[in-house]
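The structure appears below as structure tokens.
Only one protein chain is missing from this complex, and each of the others stays in its spot.
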Amino acid sequence: MVLEVRKPRPLWEILFSTHHTDIGLLYIIFSLTLFFLGGALAISIRTELFLPGAQVFEDANTFNRVFTVHGTTMLFLWVIPFAAGIGNYLIPIMVRYKDMAWPKLNAVAFWMIPVGAALVWLGFADTTWNAYPPYSILRAPGPAAEMWIFGLKILGISSILGAINFVVTILKMKHPDLPMMKLPLFTWSILSTSLIILMSMPTFAAALIMLYTDRLGVSGFFNPAMGGDPLAYQHLFWFTFHPEVYVFVIPAIGMIYEIIPKFSRKPIFSYTSGITAFILLTIVSFASWAHHMFATGMSFTEKTVFMIGTLAAVPASAMHIFNWIATMWGGRIRFKAPIAFVVGGIITFFLAGAGGVVNSAMPLDFLTHDSYWVVGHMHLFLMGIITFAFVGFIYYLFPLITGRMYNERAAMIQFWLMFIGVFLVFVTQHLLGLYGMPRRVVDYVPVEPLIIMNQISTVGAYMLLVGMGIFLFNLIKSAGWGKPANMEDPFGIREKYYDYRRREPHH
Amino acid sequence: MGHGTLEWVYVGVVVAVLIYIGADAWNVETFLDHAPEDAQVVKVTAQQWFWTFEHEDGRRELGELHLVKDIPYRFEVTSLDVIHSFNTPDFAMMIDAVPGRINSIWYVPDQAGEFLIQCREYCGFSHYQMRAKLFVEEPAGGGEQEAQVTNASATNNLIPPLGAAAVAS
Partner (left out) sequence: MVSYSALVLILVLIAVLTLLGVNSAAFAQETTERYLSARIEIWALFYRLMVVAFVIGAVVMGTMTYVIWRFRESHPKNRGDITPAAGGGAHH
């Protein structure tokens, strides 16, 4: 449904709608809002670290709360809802069905997210986004930690409901004339993602309940004083959240598969290898969770098993990169903003992946674990490929959503700011990690290399801030006053665009 | 799949590189995993937000750790409250201090001087300043133990001298 900013439909009509485009729109707007809020927290963190000593935050407590909420927001309120939003928009169109399989469930799944978000933001817990016990059960101040637990609980249920809806829509509601092997790769990516969520999320849901009863003191699952094992929580947590990494990245990969062939004006190099790689990633994502715990005193055998499991995920990711480059090879690429962001994303994907392989080598954990290396590595994924692909895809869908074109020049300025910014911030953080700077610290040892690298990192963060400012301005301005788009072929690439005639939001 | 020789070669190269990385890492880890039998045991206890150390001869230290150069040490690390992580960046050594568990790690301090011990796992309010000082002293007897450590002086400059600078500042 076209979003009209200047002559909007009544708000209630959008809010109470169960049509997939309206829900998709709500998802996208909500996640973008939380992205900017989380970004504001990130800027405050980087400003604090510009110099050693206290800059922004009076005490470490506030800082700890800020990075906790920043992490939780970016992962659960930006990346996951945004992918779900794009899925809502496109999956019914791609499988040629009138809506999602269960429209009301879809609306329920969305409306749980603001509730979870409110709990997380009003509580402002300081447990870090992974809430390791015993800190989170013994020392973390309540009610913030309880609110965090319930917020995450609600967000988890929401993503399970959304995943069920996607799986059923794709497998059961797809047009009978449309075989699975002709579905766009984006559909396959959402299918893989949803299956991973369905398999992994219940574990974390259980862990959260255990965390809560431990906090109440009625159980001692993770409390060593009561015979529990704190490491059990880490296993449960990472059993959900290592696969969840692929939940973050696979939709981004699917979006890249949408954009690259269109702008290169060439079919995908190998459709089957794309599907194969998705399926491989879905399976292998469950084989590597404990590589987050190499430093907890695991045995040599355990470490070896999980190192192999981690390395096993690499060929599938490498197949995607190969597929993208081979698709572009020999094409006529029109570098509009969407593909510019996608190419930037591929480059950072490679860097982050290479860093990840180095991470997985067991002995190097002594250097990198819980240091800024890890921060840089995982942000290179989340801010690099995932956010880049998402931003590129927002631009790609912009005509479909608003019926107008965004400002190309502003988008390209934003791209260059973000591309350079990402390198300054996160590659520098890898080096900081090698110099031994621990993560989650409000202050650091005032030695010259740390100060200089932190300052480079902060400067990069401000470039990202400017880029994001341009992005926000571009979105709002173009949605209201942009040039009306040619809906058949908004980018002038003579490739098929999505069906924009879905204008019946009422059941 | 049948999509060209190129993709197969590519996947083969990737797999070969991964096997190399995995095996090389495994190789180094097998060496790191076995502490020498004559290693001296130092008990490291972490609490919010300080470190205590107990030597084999019963000597206890708070916030400072004195070691002798070129002697292998095995650290038995545990925690009394929440999870911490015992880390000396200059010696590339890190292991989590988990309450209810004793994790061990070993190394031979091969440089004399003052170094930084820090906590690397988030542990609450003062996590960022949960530090201690590590002093590595020349062996009093001199001579005999010095030859035991391999090519240390040749590769001394491999490591950014962060900790030394940090303690000095």
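As written, the chains take the letters A and B, and residue 1 is the first residue of each chain.
In the analysis below, a contact is a pair of C-beta atoms (placed from the backbone, for glycine too) under 8 Å apart; a residue touches a chain by one contact, two chains touch by 3 or more.
Since the structure is predicted, the reported quantities are computational estimates derived from the model, not experimental observations.
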{"item": "Which displayed chains the unshown chain touches", "value": "A, B"}
{"item": "Residue touching the undisplayed chain, where the options are A:Ile23, A:Val95, A:Ile149 or A:Leu351", "value": "A:Leu351"}
{"item": "Full-complex contact with the absent chain, from A:Ile268, A:Val441 or A:Leu464", "value": "A:Ile268"}
{"item": "Touch residues of subunit B, complete complex, unshown partner", "value": "2-3, 5, 8-9, 11-13, 15-17, 19-21, 23-25, 27-28, 31-32, 36, 72, 90-93, 106-108, 110, 148-152, 155, 158-159"}
{"item": "Residues of subunit A in contact with the chain not shown", "value": "181-182, 264-272, 321, 325-335, 343, 346-347, 350-351, 354-355, 357-358, 361, 363-364, 366-367"}
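Rule of thumb we're sticking to: only the chains that are shown with their structure count from here on.
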{"item": "Rounded Å distance, subunit A centre to subunit B centre (Cα mean)", "value": "33"}
{"item": "Subunit B residues within the subunit A interface of the complex", "value": "1, 3-4, 6-7, 10-11, 14-15, 18, 21-22, 24-26, 28-30, 32-33, 48, 81-83, 85, 87, 89-90, 92-96, 98-101, 103-104, 116, 118-129, 160, 162-163, 165-166, 169"}
{"item": "Complex contact set, residues of subunit A against subunit B", "value": "59-61, 64, 126, 128, 132, 134-135, 138-140, 224-225, 229-231, 269-270, 272-273, 276, 295-297, 300, 303-304, 307-308, 311, 314-315, 318-319, 322, 326, 357, 360-367, 369-371, 434-436, 438-450"}
